[in-house]
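All protein chains but one are shown at their positions in the complex.
Now for subunit A:
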Amino acid sequence: MTEATPKIRIRGLKKAFGPKVVLDGVDLDVMGGTSFVVIGGSGTGKSVLLRCILGLITPDAGSIEIDGVDVTTLSPRQREPYMARIGMLFQNGALFDSLSVWENVTFGLMAAARIGRGPRITRAQARQRAGTLLEQVGMDPAVGALSPSELSGGMQKRVGLARAIAAQPEILFFDEPTTGLDPIMGAVIDGLIADCVRRLGSTAIAITHDMASAQRIGDRVGMLYQGRLIWQGTPSTLFDSGNPVVDQFTHGRREGPIKVDVPT
(Lines give C-alpha, C1' and ligand atoms only; values in the text may rest on other atoms or scores of the structure.)
Protein backbone atom coordinates (compact mmCIF):
# COMPACT_ATOMS: atom_id res chain seq x y z
CA MET A 1 0.00 0.00 0.00
CA THR A 2 1.50 3.37 -1.04
CA GLU A 3 1.45 6.42 1.19
CA ALA A 4 -1.06 9.10 0.07
CA THR A 5 0.48 12.13 -1.71
CA PRO A 6 0.02 15.35 0.25
CA LYS A 7 -2.00 18.04 -1.50
CA ILE A 8 0.81 20.47 -0.68
CA ARG A 9 4.36 19.31 0.00
CA ILE A 10 7.12 21.78 0.79
CA ARG A 11 10.74 20.74 1.12
CA GLY A 12 13.78 22.80 2.09
CA LEU A 13 12.12 26.14 1.29
CA LYS A 14 14.53 29.04 1.72
CA LYS A 15 14.10 32.76 1.26
CA ALA A 16 16.29 35.66 2.32
CA PHE A 17 15.91 39.40 1.78
CA GLY A 18 19.46 40.69 1.62
CA PRO A 19 21.25 39.51 4.77
CA LYS A 20 17.98 38.70 6.55
CA VAL A 21 17.15 35.00 6.30
CA VAL A 22 13.38 34.63 6.60
CA LEU A 23 12.78 31.01 5.60
CA ASP A 24 15.65 28.61 6.30
CA GLY A 25 14.58 25.22 5.05
CA VAL A 26 10.85 24.85 5.72
CA ASP A 27 9.43 21.32 5.36
CA LEU A 28 5.66 20.92 5.40
CA ASP A 29 3.07 18.38 4.26
CA VAL A 30 -0.63 19.26 4.14
CA MET A 31 -2.94 16.40 3.28
CA GLY A 32 -5.97 16.96 1.05
CA GLY A 33 -9.11 18.17 2.79
CA THR A 34 -7.31 19.17 5.99
CA SER A 35 -6.52 22.56 7.52
CA PHE A 36 -3.05 23.47 8.65
CA VAL A 37 -2.42 26.56 10.76
CA VAL A 38 1.01 28.16 10.91
CA ILE A 39 1.63 30.17 14.07
CA GLY A 40 4.62 32.36 14.86
CA GLY A 41 5.64 35.79 15.98
CA SER A 42 5.55 38.92 13.87
CA GLY A 43 8.24 38.97 11.19
CA THR A 44 8.99 35.23 11.37
CA GLY A 45 8.10 34.65 7.71
CA LYS A 46 4.53 33.34 7.89
CA SER A 47 3.29 35.67 5.14
CA VAL A 48 6.44 35.04 3.08
CA LEU A 49 5.70 31.30 3.25
CA LEU A 50 2.18 31.83 1.88
CA ARG A 51 3.40 34.22 -0.80
CA CYS A 52 6.03 31.71 -1.92
CA ILE A 53 3.33 29.04 -2.36
CA LEU A 54 1.16 31.53 -4.27
CA GLY A 55 4.07 32.45 -6.54
CA LEU A 56 4.00 36.09 -5.45
CA ILE A 57 7.56 35.70 -4.11
CA THR A 58 10.20 33.50 -5.75
CA PRO A 59 11.97 31.29 -3.19
CA ASP A 60 15.77 31.07 -3.19
CA ALA A 61 15.78 27.26 -2.84
CA GLY A 62 13.50 24.32 -2.14
CA SER A 63 10.42 22.84 -3.73
CA ILE A 64 6.68 23.46 -3.45
CA GLU A 65 4.59 20.60 -4.80
CA ILE A 66 0.88 20.86 -5.45
CA ASP A 67 -0.61 17.45 -6.23
CA GLY A 68 2.93 16.16 -6.77
CA VAL A 69 3.98 18.87 -9.27
CA ASP A 70 6.79 21.22 -8.23
CA VAL A 71 5.27 24.59 -9.11
CA THR A 72 8.55 26.46 -8.48
CA THR A 73 9.96 24.95 -11.69
CA LEU A 74 7.02 26.07 -13.85
CA SER A 75 6.89 29.20 -15.98
CA PRO A 76 4.30 31.81 -14.94
CA ARG A 77 2.02 30.62 -17.76
CA GLN A 78 2.36 26.94 -16.78
CA ARG A 79 1.73 27.91 -13.19
CA GLU A 80 -1.57 29.69 -13.89
CA PRO A 81 -3.82 26.57 -13.82
CA TYR A 82 -2.47 25.67 -10.38
CA MET A 83 -2.95 29.19 -9.07
CA ALA A 84 -6.52 29.18 -10.39
CA ARG A 85 -7.23 26.35 -7.93
CA ILE A 86 -6.25 28.54 -4.96
CA GLY A 87 -8.41 31.06 -3.12
CA MET A 88 -6.86 33.58 -0.77
CA LEU A 89 -8.23 35.72 2.04
CA PHE A 90 -5.80 38.59 2.60
CA GLN A 91 -5.09 40.09 6.00
CA ASN A 92 -6.97 43.33 5.35
CA GLY A 93 -9.40 41.90 2.84
CA ALA A 94 -7.57 43.56 -0.09
CA LEU A 95 -10.90 44.45 -1.67
CA PHE A 96 -10.72 46.57 -4.83
CA ASP A 97 -11.74 50.11 -3.85
CA SER A 98 -12.86 51.05 -7.33
CA LEU A 99 -15.40 48.22 -7.59
CA SER A 100 -18.63 47.53 -5.74
CA VAL A 101 -18.87 44.67 -3.26
CA TRP A 102 -20.63 42.34 -5.72
CA GLU A 103 -18.02 43.06 -8.40
CA ASN A 104 -15.32 42.24 -5.87
CA VAL A 105 -16.96 38.95 -4.93
CA THR A 106 -17.31 37.73 -8.52
CA PHE A 107 -14.10 39.30 -9.86
CA GLY A 108 -12.32 35.93 -10.06
CA LEU A 109 -15.27 34.24 -11.77
CA MET A 110 -15.48 36.94 -14.44
CA ALA A 111 -11.70 36.99 -14.89
CA ALA A 112 -11.62 33.20 -15.32
CA ALA A 113 -14.44 33.40 -17.89
CA ARG A 114 -12.57 36.15 -19.75
CA ILE A 115 -9.48 33.98 -20.22
CA GLY A 116 -11.52 30.86 -21.05
CA ARG A 117 -10.74 29.08 -17.79
CA GLY A 118 -14.26 29.23 -16.45
CA PRO A 119 -17.86 29.21 -17.72
CA ARG A 120 -19.18 32.36 -19.39
CA ILE A 121 -21.05 34.58 -16.99
CA THR A 122 -23.04 37.75 -17.65
CA ARG A 123 -22.95 40.70 -15.24
CA ALA A 124 -26.55 39.94 -14.22
CA GLN A 125 -25.65 36.33 -13.45
CA ALA A 126 -22.52 37.45 -11.62
CA ARG A 127 -24.54 39.82 -9.46
CA GLN A 128 -26.97 37.04 -8.58
CA ARG A 129 -24.10 34.68 -7.77
CA ALA A 130 -22.52 37.36 -5.57
CA GLY A 131 -25.78 37.55 -3.60
CA THR A 132 -25.66 33.80 -2.96
CA LEU A 133 -22.02 33.95 -1.89
CA LEU A 134 -22.69 36.89 0.42
CA GLU A 135 -25.49 34.90 2.05
CA GLN A 136 -23.07 32.01 2.57
CA VAL A 137 -20.84 34.29 4.64
CA GLY A 138 -23.78 35.61 6.63
CA MET A 139 -24.34 38.90 4.79
CA ASP A 140 -27.38 40.50 3.24
CA PRO A 141 -27.14 40.34 -0.59
CA ALA A 142 -28.14 44.03 -0.64
CA VAL A 143 -24.62 44.78 0.65
CA GLY A 144 -23.43 43.91 -2.85
CA ALA A 145 -24.37 47.37 -4.09
CA LEU A 146 -22.12 49.11 -1.54
CA SER A 147 -18.53 50.19 -1.93
CA PRO A 148 -15.88 48.36 0.18
CA SER A 149 -15.09 51.62 1.98
CA GLU A 150 -18.63 51.63 3.39
CA LEU A 151 -18.05 48.32 5.22
CA SER A 152 -16.62 47.64 8.68
CA GLY A 153 -13.42 45.58 9.07
CA GLY A 154 -15.38 42.43 9.90
CA MET A 155 -17.69 42.88 6.92
CA GLN A 156 -14.69 43.44 4.63
CA LYS A 157 -13.21 40.15 5.89
CA ARG A 158 -16.48 38.37 5.10
CA VAL A 159 -16.58 39.86 1.60
CA GLY A 160 -12.94 38.80 1.17
CA LEU A 161 -13.95 35.29 2.24
CA ALA A 162 -16.87 35.27 -0.22
CA ARG A 163 -14.44 36.32 -2.97
CA ALA A 164 -11.95 33.62 -1.96
CA ILE A 165 -14.53 30.80 -2.10
CA ALA A 166 -16.38 32.09 -5.20
CA ALA A 167 -14.59 29.77 -7.61
CA GLN A 168 -14.88 26.82 -5.21
CA PRO A 169 -11.10 26.44 -4.94
CA GLU A 170 -9.38 23.20 -3.99
CA ILE A 171 -6.93 25.12 -1.80
CA LEU A 172 -7.66 28.07 0.49
CA PHE A 173 -5.15 30.36 2.16
CA PHE A 174 -5.97 32.65 5.07
CA ASP A 175 -3.55 35.40 6.04
CA GLU A 176 -4.23 36.36 9.67
CA PRO A 177 -8.01 36.20 9.24
CA THR A 178 -8.90 37.57 12.70
CA THR A 179 -6.33 40.37 13.00
CA GLY A 180 -7.96 43.66 13.88
CA LEU A 181 -11.31 42.12 14.81
CA ASP A 182 -12.97 41.97 18.20
CA PRO A 183 -13.11 38.47 19.82
CA ILE A 184 -16.73 37.86 18.86
CA MET A 185 -16.24 38.88 15.21
CA GLY A 186 -13.01 36.84 15.19
CA ALA A 187 -14.96 33.78 16.31
CA VAL A 188 -17.62 34.46 13.64
CA ILE A 189 -14.97 34.67 10.89
CA ASP A 190 -13.26 31.49 12.16
CA GLY A 191 -16.62 29.70 12.16
CA LEU A 192 -17.30 30.82 8.59
CA ILE A 193 -13.82 29.73 7.49
CA ALA A 194 -14.18 26.29 9.08
CA ASP A 195 -17.65 25.96 7.55
CA CYS A 196 -16.49 26.99 4.05
CA VAL A 197 -13.47 24.67 4.14
CA ARG A 198 -15.64 21.74 5.26
CA ARG A 199 -18.38 22.45 2.71
CA LEU A 200 -15.96 22.81 -0.22
CA GLY A 201 -13.72 19.95 0.93
CA SER A 202 -10.77 22.29 0.39
CA THR A 203 -7.26 22.02 1.72
CA ALA A 204 -6.47 25.07 3.82
CA ILE A 205 -3.41 26.81 5.19
CA ALA A 206 -3.95 29.67 7.62
CA ILE A 207 -1.36 31.84 9.30
CA THR A 208 -2.12 33.56 12.56
CA HIS A 209 -0.79 34.53 15.94
CA ASP A 210 -4.26 34.25 17.46
CA MET A 211 -4.21 30.98 19.45
CA ALA A 212 -8.00 30.77 19.76
CA SER A 213 -8.27 31.16 15.98
CA ALA A 214 -5.63 28.46 15.41
CA GLN A 215 -7.59 26.03 17.58
CA ARG A 216 -10.88 26.79 15.83
CA ILE A 217 -9.59 26.55 12.26
CA GLY A 218 -6.82 23.95 12.27
CA ASP A 219 -6.73 20.18 12.03
CA ARG A 220 -3.00 20.54 12.60
CA VAL A 221 -0.84 23.40 13.81
CA GLY A 222 2.84 24.17 13.25
CA MET A 223 5.10 26.86 14.64
CA LEU A 224 7.49 28.84 12.44
CA TYR A 225 10.53 30.04 14.33
CA GLN A 226 13.90 31.20 13.02
CA GLY A 227 12.93 30.24 9.46
CA ARG A 228 11.89 26.66 10.23
CA LEU A 229 8.78 24.79 11.30
CA ILE A 230 10.09 23.74 14.69
CA TRP A 231 6.96 21.94 15.90
CA GLN A 232 3.80 20.37 14.50
CA GLY A 233 0.89 18.92 16.40
CA THR A 234 -2.85 18.94 16.90
CA PRO A 235 -4.70 22.01 18.22
CA SER A 236 -5.45 20.15 21.45
CA THR A 237 -1.72 19.95 22.24
CA LEU A 238 -1.06 23.60 21.37
CA PHE A 239 -0.84 24.80 24.97
CA ASP A 240 1.02 21.73 26.18
CA SER A 241 3.39 21.00 23.32
CA GLY A 242 6.44 20.05 25.36
CA ASN A 243 8.48 22.45 23.21
CA PRO A 244 9.73 25.41 25.30
CA VAL A 245 9.59 27.83 22.34
CA VAL A 246 6.00 26.90 21.46
CA ASP A 247 4.93 26.94 25.10
CA GLN A 248 6.42 30.41 25.65
CA PHE A 249 4.67 31.70 22.51
CA THR A 250 1.26 30.14 23.14
CA HIS A 251 1.20 31.23 26.79
CA GLY A 252 2.56 34.67 25.94
CA ARG A 253 5.38 34.49 28.50
CA ARG A 254 8.05 37.15 28.52
CA GLU A 255 10.68 34.75 29.86
CA GLY A 256 11.87 31.86 27.74
CA PRO A 257 14.00 30.92 24.75
CA ILE A 258 12.36 33.56 22.47
CA LYS A 259 14.19 36.83 22.99
CA VAL A 260 12.20 39.93 22.12
CA ASP A 261 13.98 43.25 21.68
CA VAL A 262 11.96 45.79 23.62
CA PRO A 263 13.19 49.37 23.25
CA THR A 264 13.71 51.03 26.63
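Methods note: a residue touches a chain if its C-beta (ideal position, glycine included) is under 8 Å from a C-beta of that chain, and two chains touch if they have at least 3 such contacts; residues count from 1.
Here is the rule we go by: contacts and distances are computed from a predicted model.
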item	value
Omitted chain, identified by the protein name its UniProt record gives, among "ABC transporter permease", "sn-glycerol-3-phosphate dehydrogenase subunit C", "Cytochrome b/b6 domain-containing protein" or "Insulinase family protein"	"ABC transporter permease"
Residue in contact with the excluded chain [from A:M31, A:V69 or A:A112]	A:A112
Option from A:N92, A:T132, A:S152 or A:T234 whose C-beta touches the chain left out	A:N92
Given A:I8, A:L23 or A:M83, the one touching the chain that is not displayed	A:M83
Residues in subunit A touching the chain absent from view	51, 54-56, 80, 83-84, 86-88, 90-92, 94-98, 107-108, 111-112, 114-115, 117-118, 163
